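First the structure, which I've put down as structure tokens, then a few questions once you've had a look.
Note that one protein chain is taken out, while the other chains of the complex remain in position.
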Amino acid sequence: MTRVAIVGASGYTGGELLRLLATHRGVQVTVATSREHVGRPVHYVHFNLRGVYRDLRFSKLDTDLISERADAVFLSLPHGVSMKYVPAFLEVGMKVIDLSADFRLKNPQAYRYWYGFEHPYPDLLRKAVYGMPELRRSELRDAQLIAVPGCNATASILALLPLARGGVGDLSFVVIDVKAGSSEAGSKPSLPDHHPEREGSVRPYSAEGHRHVAEVEQELGAVTGSEISVSLTPHAVPCVRGVLATAYVRASGEVGAKDLMKAYALTYGREPFVRLVRNSPHKYPNPKYVIGSNFADVSFAVEERLGVIKSFSAIDNLVKGAAGQAVQAFNISAGFPEGEGLKFPPLKPV
Amino acid sequence: MTRVAIVGASGYTGGELLRLLATHRGVQVTVATSREHVGRPVHYVHFNLRGVYRDLRFSKLDTDLISERADAVFLSLPHGVSMKYVPAFLEVGMKVIDLSADFRLKNPQAYRYWYGFEHPYPDLLRKAVYGMPELRRSELRDAQLIAVPGCNATASILALLPLARGGVGDLSFVVIDVKAGSSEAGSKPSLPDHHPEREGSVRPYSAEGHRHVAEVEQELGAVTGSEISVSLTPHAVPCVRGVLATAYVRASGEVGAKDLMKAYALTYGREPFVRLVRNSPHKYPNPKYVIGSNFADVSFAVEERLGVIKSFSAIDNLVKGAAGQAVQAFNISAGFPEGEGLKFPPLKPV
Amino acid sequence: MTRVAIVGASGYTGGELLRLLATHRGVQVTVATSREHVGRPVHYVHFNLRGVYRDLRFSKLDTDLISERADAVFLSLPHGVSMKYVPAFLEVGMKVIDLSADFRLKNPQAYRYWYGFEHPYPDLLRKAVYGMPELRRSELRDAQLIAVPGCNATASILALLPLARGGVGDLSFVVIDVKAGSSEAGSKPSLPDHHPEREGSVRPYSAEGHRHVAEVEQELGAVTGSEISVSLTPHAVPCVRGVLATAYVRASGEVGAKDLMKAYALTYGREPFVRLVRNSPHKYPNPKYVIGSNFADVSFAVEERLGVIKSFSAIDNLVKGAAGQAVQAFNISAGFPEGEGLKFPPLKPV
Partner (left out) sequence: MTRVAIVGASGYTGGELLRLLATHRGVQVTVATSREHVGRPVHYVHFNLRGVYRDLRFSKLDTDLISERADAVFLSLPHGVSMKYVPAFLEVGMKVIDLSADFRLKNPQAYRYWYGFEHPYPDLLRKAVYGMPELRRSELRDAQLIAVPGCNATASILALLPLARGGVGDLSFVVIDVKAGSSEAGSKPSLPDHHPEREGSVRPYSAEGHRHVAEVEQELGAVTGSEISVSLTPHAVPCVRGVLATAYVRASGEVGAKDLMKAYALTYGREPFVRLVRNSPHKYPNPKYVIGSNFADVSFAVEERLGVIKSFSAIDNLVKGAAGQAVQAFNISAGFPEGEGLKFPPLKPV
């Protein structure tokens, strides 16, 4: 059994790691840290896990203790905080799966522009592998430091990847309109996410530039080999889980549904967690039908009158957009079957 | 024009008073206080009111200023805070409409038991009129101090009043199961009302005794002339506005739907804001169909096999359960038409 | 008093017309038709209106009777059905406010392309005035036939109008991403809008071309005097009321927030029902805060890195997106104050 620590285990993503790893047959969670809840059983915070983890209690974040008790560590900490702990874990040879943005970008300058700080470990940026199996499966094998993608970035990249690979769309300028559920904002109460304010809301935010753009431009640019400009606007919508990305791209010449079907099939035909839903009754994805699972549902439309391709991707932001993708990438890097701990089908209806 | 001040105008009830009084033809709101938002236009907080109040800005709570600028004052302050300001307003002859619980109960002991403090103004408890027109319309005429009922109490009393007046149910022991929307908890963010936690929730609270019981027992006891015991359990449900009270009462002898119809018609036949919905397709009320209005919808069922009467009442907690009832009681006390400022029909669907 | 008939009064838009006209001081609703509910009081269907219309009952659609009993008629019928009745009403000199798409487009060919039928009354297309006061206020005065805009079109045009008038964006190609509540689909139950399926959903539809595009291209093209291409994709989101349009436009040269602020102020500074919310805490509109009202909230963002302008508009689809705009246009055409029957502030929270 691989012993696993979860740092920052009292938030939504931490709870989701606990939920998924509870069913992982090769792993035992030995440490779960929380500043606020030290000493309490994990189900004190994660009511859903009562009866699932009988003895696991939250502990302080103590890197020495963690390196003694665990072989791998998942960090679910805020941006800028994660990087303070990662080097120590790497040094003692642990596998590190970081769910923050701290190691996603290759270019240290990008941290200055998008996150407003000077990155202290440019060498680790080179070492880190961007943890999206659909993009970097081979690099993930034996990776020691995995930078798990952001949820909006995951949805965006999965929508556009077949276009990037298939060369059917002009990615020099892409509009992405994202709709995201309230769990994306985390477990800390705030006025915009107070139930009376959030329920029934449809609200754009970060419309002058959203940070996940940096990842999307970096990763898709690496695929096409040319510069990609992405204008991404997230919108808060009144569901709890789920992200839908709608990407708008000008077609490269005459492109029809058949060409796109081929591009999607080529890219995702063998992917265990991406489902093309073009032939479902709805034709387009809906995050509702992936809730609780690591699936990403993708599809597309062509508006021939205008030469516009629309590509869609729906994920559960806490699973394929965070904890699930982290486990999937970890599995690859640690030699487990890729789907271990990720087998449960989505719920419907929910 | 009667000049009106609203103290505590940045919360949900304060906002609702602003919304309703904006359409009141005999009133001008001259003062709106808020600790946090002094100097800001009211629409800075109440986005809905942009373009409705063009010049009104939040000011500090200054009793002298208020008594200069207003003839009547609505207080929307927490329990225990309201009572600090009420005497000063009464002294200068202002009409006071208090939306807290501070003057609802007649018996000072009850404050010790239910609210945990010694009431400093027992004489004012005698002076105050419980602001439910269906119970105390004649006392409200010329009342100087009005204690606006609690929202759960309003729904509960309106459900049971026909039984109390008609003598058809045994009110010596009543079970009331209340379902309430998230706006009842107020505008301050909290973990239980954080959208990801509240959405999809059905959660009992205060199950060992809810304070509104004191009002219900007092007011219904005054109707029947005998002691009434009420076990009331509120449940948080995932809507924003609305309270449904379901009251369970043993029938007094053989009681059928006809007897109840008569009792309800006698009690509410001429009430401008109570609607008996027994003959609607749904037979029972649903707060959804009173949203935004001062209506209370009521109905009943008889389970003849068991001799059980169920009485139902649905209100918008922020209107008939707070600001609307306050305006209705104020109108009566100030000689305005009872429905002034309360004319707008509910929304459907919403 | 102007006597008004509502044809198709049992649906959501019909109910909304009844709600708004109940508070209109110059109008009396004398006829409300419904195929399914003949003889029943209007509150049998519209529970919210119990106690609002005491005597009004649904009747059959009988054009003779309507022309006897009413001076003006609002038609809330499906596309293709409305046009069967409109000529008869016009002939007897009635004012006709049609909420279907049947008279919105000027070009008869467009009906063939977008709606799949040959328009039988091309002359009436010329006579009809597109009922958006912000675009065509002067033509609406004395208009006999008003074609009320579609809800998605209304939101889209209101978002983009300042750009079209101000010449600050390149409208030769516009992407519009619309998010709409479930009431947009009407009152007839269907599987996609069954509560267990719709709640929690985020679902694109009509992604290969949505009919409202025809109106948007026609009306904005008339403003700019040049051809406009619009790619519009609606998304079902899990609220009941509300439409948010997010429009993406390339800037014409260097355009900053100041330029846009000026363009919006010029276009909407004197509009009674459009509110620029750029200086609110949220900066961008949210349909939640216009619910129940005829307001449209608008704002914008500039992504300077990319030269992209995003313009936003939020409306209540049943009010400014249908019944409210119909009443506003009717008021102008009939010489009533423009805001009559439309005075009630939005609800918050709701």
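Per-chain residue numbering starts at 1, and chain names A, B and C are given in the order in which the chains are listed.
Methods note: a residue touches a chain if its C-beta (ideal position, glycine included) is under 8 Å from a C-beta of that chain, and two chains touch if they have at least 3 such contacts.
Keep in mind the model is a prediction, meaning the values are calculated, not measured.
In the complete assembly, the contact with the undisplayed chain comes from B:229, out of B:109, B:190 or B:229. Considering B:10, B:59, B:100 or B:246, the position touching the chain not shown turns out to be B:246 (whole complex). Check A:5, A:29, A:49 or A:77 against the missing chain and you find that the one touching it is A:49. Taking the complete complex into account, B:314 is the one of B:4, B:314 or B:327 that touches the chain left out. The set of chain C residues touching the chain not shown comprises 12, 181-183, 185, 187-191, 193-196, 198-200, 238-240. Although one chain is not shown, part of chain A still touches it, namely residues 12, 15, 19, 22-23, 43-44, 46-52, 183, 240-241, 275, 277, 280-282, 286, 289-293, 295, 297, 343-350.
Residues of chain B in touch with the missing chain: 173, 175, 177, 179, 192, 196-197, 199-205, 207-209, 229, 231, 233, 235, 237-242, 244, 246, 248, 282-284, 286-288, 291, 301-306, 308, 310, 312, 314, 349-350.
In this text, only the chains that are shown with their structure count from here on.
A simple rule picks the central chain: find each chain's mean C-alpha point, then take the one closest to the mean of all protein C-alpha atoms, which gives C.
The most distant chain from chain B is A, comparing centres defined as mean Cα coordinates. For the pair chain A and chain C, the distance between mean C-alpha positions equals 38 Å. Separating the CA-averaged centres of chain A and chain B is a span of 46 Å. Among the residues of chain C, those touching two or more other chains are numbered 240-241, 282, 286, 291, 349-350.
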